[in-house]
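Each chain you see keeps its place in the complex, though not every chain is here.
Think of it as A, B and C in the order they're written, each chain with its own count starting at 1.
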Amino acid sequence: MDFERPLDALNAARNKRVLVELKNKHQVLGQLKAFDIHINIVLDDAEERDEDGKTARKLGQVFIRGDMIVFVSPAT
Amino acid sequence: MDFERPLDALNAARNKRVLVELKNKHQVLGQLKAFDIHINIVLDDAEERDEDGKTARKLGQVFIRGDMIVFVSPAT
Amino acid sequence: MDFERPLDALNAARNKRVLVELKNKHQVLGQLKAFDIHINIVLDDAEERDEDGKTARKLGQVFIRGDMIVFVSPAT
């Protein structure tokens, strides 16, 4: 897929399952519901994994503050 | 629920009990009373838990500065 | 109390005794005299406590830079 702007890639991932890597080394997996230009993100059916990849917590819906995000990638 | 913008999810959580994860690894649980575009947040009946999940302090009402926030999620 | 915006909660606390948690893990207790949109805060009759809750210093009046603040809560 070709994108003019980085946010187009997030838009294409809307409603899909994504992996969000955080600056605290935790990861949150969930369905991408919303995002904005600060990369604030809302996920549904989210679960948080710690550095070792173990599920630490089921979060359900979660609002993640954009400045905590390292990257967003399709969950595999 | 479907949201156009991430802040819509916070709006839907107004007056509900939420879990706020902080960058200092502490968590604050309380009833979401107010928020703004910086994700500054006011909680009522709040309690702070440390990294191990133990209640460290009853805070009552608390104003949390937005740049300290990792995520906000419904309390389960 | 109900607030439209988070700063309304700080406004309601004006002239009351508050606990200010700082990013360096210290706490400052004092009477809230003034604040602005950056959450810069002025306290009167302030004292600083270290991580263990011991009073480290009597500060009298103190201007705290907003970006150092984790949360502000009524002192109990």
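Simple rule for what comes next: contacts are C-beta pairs under 8 Å (C-beta built on N, C-alpha and C of every residue); 3 or more make two chains touch, one makes a residue touch a chain.
All of these numbers come straight from a predicted model, not from anything done at the bench.
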Given 3 visible subunits, total identical subunits the whole complex contains: 7
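Just so it is clear, only the chains that are shown with their structure count from here on.
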Chain A-chain C separation of Cα centroids, rounded to whole Å: 33
For chain A, residues that touch 2 or more chains besides their own: none
In the complex with chain B, residue positions of chain C that touch it: 1-10, 23, 25, 39, 66-67, 69-74, 76
Chain C-touching residues of chain B, taken from the complex the two chains share: 22, 24, 28, 33-36, 40-42, 46, 58-65, 67-68
